[in-house]
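This report refers to the structure that appears directly beneath it.
The complex appears here minus one protein chain, its other protein chains still in place.
Presenting subunit A:
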Amino acid sequence: MSLAPAAHTPPAAVAHHDDAAASGIPNKKLFMWAFLASDCMFFGALISTHLIYRLHPPPGSPHPRDIFSIELTSFSTFILLMSSLLMAIAVNSIQKDQVRATRHNLLGTIFFGLIFLGCQVYEFRHFVHEKDLTLSNGIFGSTFYTLTGTHGCHVAIGVLWLILMYIRSFKPADPARPWLALAVAHFAIFLVAIIAGMAAVLGFVHAVEAHGLMGALVEFFNGNMVPFLVTLLALTGLAVFGRYTGPVDFGEPNAIDVESMGLYWHFVDIVWIVIFTAVYLMEYVP
């Protein structure tokens, strides 16, 4: 046996390698479907746990309707659903080899995912501090935080994954060109954007709580100027770094990566719809 060097042609020539599969479904997609089947059982067990305890509340359990602020949760649910739309567009763009559009929509998905997470952080803090619902002071708190927290972890993992995908879309096609420093810089800016963005979202939600929407708009620019501006600055930074600087390694042949990520994201969304219905909305059924 001998080993011989392979000839080099541009990566585009090896598009759809995955599609040679016996079933006609690309490996990565099949993998994701199977994983999601597994994840269904995972959330199924968690949601069942919540429902079992909700149906058998120990004496003295709080009434969830006194705790939830359904307006906020409805808003964040809406945002999460919209993020699925952006994700779908991102998949569509990469399939047409429109890298820039893909980037923008990935960024949008990340941004919406972060708003959802921000609302969840706010909700948790609010429930703990104002409504006295903690993980340990009752069974409702235990199941509520574990279930919604696990879902939040899924969203957070999705956001990280999207960020990495976004950064990867800058890797140049020409392997001789340096890009690692740029990727690291990207990631750092992302971190700034996330932290400042979270602070801004939390501040805004607090302000709406305290002063109503109109008052908040005024108040908001009093109290949350800094995180808001930093977020804007960071996002501008991303846009500046994201200029077109030559062909990239990440294009239509990688559509399957984006697509399977999209499957994950939509799944997490669907799970949230189930959780939102089973945990929140059901409480409002007379």
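By definition in this document, contacts are C-beta pairs under 8 Å (C-beta built on N, C-alpha and C of every residue); 3 or more make two chains touch, one makes a residue touch a chain; residues count from 1.
Just so it is clear, contacts and distances are computed from a predicted model.
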{"item": "Name of the absent chain as recorded in UniProt (options \"NADH-quinone oxidoreductase subunit M\", \"Na+/H+ antiporter subunit C\", \"Cytochrome c oxidase subunit 1\" or \"2-oxoisovalerate dehydrogenase subunit alpha\")", "value": "\"Cytochrome c oxidase subunit 1\""}
{"item": "Of A:L180, A:M214 or A:V285, the one touching the omitted chain in the full complex", "value": "A:L180"}
{"item": "Option touching the unshown chain, where A:Y53, A:F75 or A:F241 are the choices", "value": "A:Y53"}
{"item": "Touch list for subunit A against the chain that is not drawn", "value": "1-11, 13-15, 17-18, 20-23, 25, 27-28, 30-31, 34-35, 37-39, 41-42, 44-46, 49, 52-53, 56-58, 61, 135-136, 138-139, 141-143, 145-146, 150, 160, 164, 168, 171, 175-176, 178, 180, 183, 253-254"}
